[in-house]
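All protein chains but one are shown in place.
The letters A and B name the chains in turn, as written, and every chain counts its residues from 1.
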Amino acid sequence: MDLFTPSVQHWLDLAGIFVFAISGALLAVRKNFDVIGMAVLAEATALGGGLIRDVLIGAVPPAALTDLGYLLTPLVATALVCFLHPQVERINRAVMVFDAAGLGLFCVTGTVKAHAYGLGPVASVAMGLATAAGGGVLRDVLANEVPSLLRWDREIYAVPALVGATAVALLIHTGLLDAVTSALSAALAFGLRLLALRYNLRAPRAWHRRSGSTDQGAAEA
Amino acid sequence: MDLFTPSVQHWLDLAGIFVFAISGALLAVRKNFDVIGMAVLAEATALGGGLIRDVLIGAVPPAALTDLGYLLTPLVATALVCFLHPQVERINRAVMVFDAAGLGLFCVTGTVKAHAYGLGPVASVAMGLATAAGGGVLRDVLANEVPSLLRWDREIYAVPALVGATAVALLIHTGLLDAVTSALSAALAFGLRLLALRYNLRAPRAWHRRSGSTDQGAAEA
Partner (left out) sequence: MDLFTPSVQHWLDLAGIFVFAISGALLAVRKNFDVIGMAVLAEATALGGGLIRDVLIGAVPPAALTDLGYLLTPLVATALVCFLHPQVERINRAVMVFDAAGLGLFCVTGTVKAHAYGLGPVASVAMGLATAAGGGVLRDVLANEVPSLLRWDREIYAVPALVGATAVALLIHTGLLDAVTSALSAALAFGLRLLALRYNLRAPRAWHRRSGSTDQGAAEA
């Protein structure tokens, strides 16, 4: 199912891929990787979530390998970051906003695609989260960093994606999913992520943490 | 093939998933992750081995995405660890025993499923090992730790799984696999793992290690 007209959907996908790729290439610069490392990390961040979803639901070869635009867009992002990364870093706040838009878009399209391949609502929501957040996890694992998604000292990322994906699953279940309601679901996830960034919203940790794990003194084990 | 009656098999699977999820959630607490990190690590540990096997043998969508109980059980384990992790840590020895039971169960079911999808005996044994140990490796990779499975200073984990899986492969080859013999194979792996824990059995390392890698002074490179 296309949420919008096919060409609008396609341009939105490419825009989401582009901003995710920017975040991968920027991490590569911070880690002092070479341009190959930048391109690999940009591709993995941008396409990783969709690849994981497509492999799990049996949609092979994945869209990322059959659509030339999907493969080439991260290379454009890599070139941009390669030559202009101080400027890109300076507009990091704007990059975060676009990344939140990608999050909103992909949690919706991922859930819809998983449903189209026959998965139930809970599994579809899980695939929506995997589409939105899987690329970032792959980026961090490849760069040998603790995934942002898991860290308590990062603004919530999974929760907005889960809310957006759950909204879509409910809309599918009630037969109300159309271009408008799916756009609203994406906007809901987008807005929650922006609120999380603005107000530093974080997820709680387990109760009764040992004294060494206070908010002030916490370091990774 | 179901080793036991379908419902017994299903409850055993859920029990194995539950204890694996506990180990993932506990590592997340030790790493100071938030509740999202706990849930992600619990899901990855509990379902990761089966997901890897199912993707490799072509059983998509994997059982983990079509059975609601598989997806939700790790969340129950996460909630338990979230509120009661000091108590869960205190019974860590009991958790290790249940984990050994999960190891025994999954090396058997993984080997049987791989055989059912047409793989040969050696590949089926490899898939039995992947089912039993893959989730733990995924847990450690996501948490940015050296996988327990690879470390010399951990009690053997792969060997009991390999023995159990090999026993199943031989039983299949000789036509002797049934509920009793497969339960015995699982018990064999379970027992070996308990012996390894009790007597600190470790696998050897390469010969002629450089002087810096003595048993006393060894640190990871």
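In the analysis below, contacts are C-beta pairs under 8 Å (C-beta built on N, C-alpha and C of every residue); 3 or more make two chains touch, one makes a residue touch a chain.
A quick note: this is a predicted structure, and the numbers were derived from the prediction, not measured.
Participant: Taking the entire complex into account, which one of A:V76, A:V141 or A:L195 touches the absent chain?
Facilitator: Missing-chain contact among the listed residues: A:V141.
Participant: Among A:L12, A:V29, A:A132 or A:L171, which one is in touch with the chain left out?
Facilitator: The one listed residue touching the chain not shown is A:V29.
Participant: Of the residues in chain A, which ones touch the absent chain?
Facilitator: 28-38, 40-41, 51, 55, 60-62, 65-66, 68, 71-72, 81-83, 85-86, 141-144
Participant: Across the whole complex, list the residues on chain B that are touched by the chain not included here.
Facilitator: So the residues of chain B touching the unseen chain are 55-58, 117-120, 122-123, 126-127, 137, 141, 144-147, 149-152, 156, 158-159, 202-209, 213, 218-221.
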